[in-house]
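First, the structure itself, so that you have it in front of you.
Removed from the display is one protein chain of the complex; every other protein chain stays in position.
This part shows chain A:
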Amino acid sequence: MPTSDSAFITALNLVLGLDPALLAIVALSLQVSLAAVLIAALIGLPLGAALALWRFPGRGLLIVVLNALMGLPPVVAGLAVYLLLSRAGPLGQFGLLFTPGAMVVAQVVLILPIIAALTRQQVEELHGEYAEQLTSLGLTRLRRIPTLLWDARLGLITVVLAGFGRASAEVGAVMIVGGNIDGVTRVMTTAIVLETSKGNLALALGLGLVLLVLVTLINGAAHLLGEMARRRLG
């Protein structure tokens, strides 16, 4: 058993030496999470904006459910997607289970509520300010969606990045639907779990470092973008 000190040094060597096994895992993680964020944003942004603009019976309940789903435990999301995609499940014929595609689906389920719910809040607040002017200009509700999404873009970048943060950090859902298959569905978080349990602390630590740096970079970028735009747009 290596001590954690030497494990740390080995980890740094792996990262700085661009170890191919490690790089492959990082690349797959990014692919899966970026695809999930892209899909969730394409659905969640207009959905959230629509929810901010339309009034219908059951709207309040829908908002409460959406807010609650923001805290959906990843393992539960994973289990639900597992049941849907398993051979006997309703979407079994696509044979997605234990593929990166299944992992994308699971992460979309996880972050769609976050993006939709936070978009709803931001767009509703902005619309409070814009409503009279937009009505005066004669904008239909449908036409308001692109106007408001674009004008709320600063806040929405943070929303999408929050979704990406959640997708790249979760382990429960991708573990269940991906299966952590070496070279196929092994991503950073599932690899860390596995390597730690195997006692291979070096690789686990190396991956942990990469994950940490990635999350920090994303948050830093979000912060910078927000500050820059606030200064520019007043």
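The definition used in the following text is that a contact is a pair of C-beta atoms (placed from the backbone, for glycine too) under 8 Å apart; a residue touches a chain by one contact, two chains touch by 3 or more; residues count from 1.
Here is the rule we go by: contacts and distances are computed from a predicted model.
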Note = Expected UniProt protein name for the omitted chain (select from "Hydrogenase expression/formation protein HypE", "Transketolase family protein", "ATP-binding cassette domain-containing protein" or "SapC family protein") would be "ATP-binding cassette domain-containing protein"
Task = Give the residue, chosen from A:147, A:196 or A:219, that touches the chain omitted from the document.
result = A:147
Ask   = Among the options A:139, A:157, A:194 or A:215, which residue touches the chain absent from this view?
value = A:139
Message = Applying the definition given at the start, please give the residues of chain A touching the unseen chain.
response = 129-130, 132-133, 135-139, 143, 147, 150-151, 153-154, 232-234
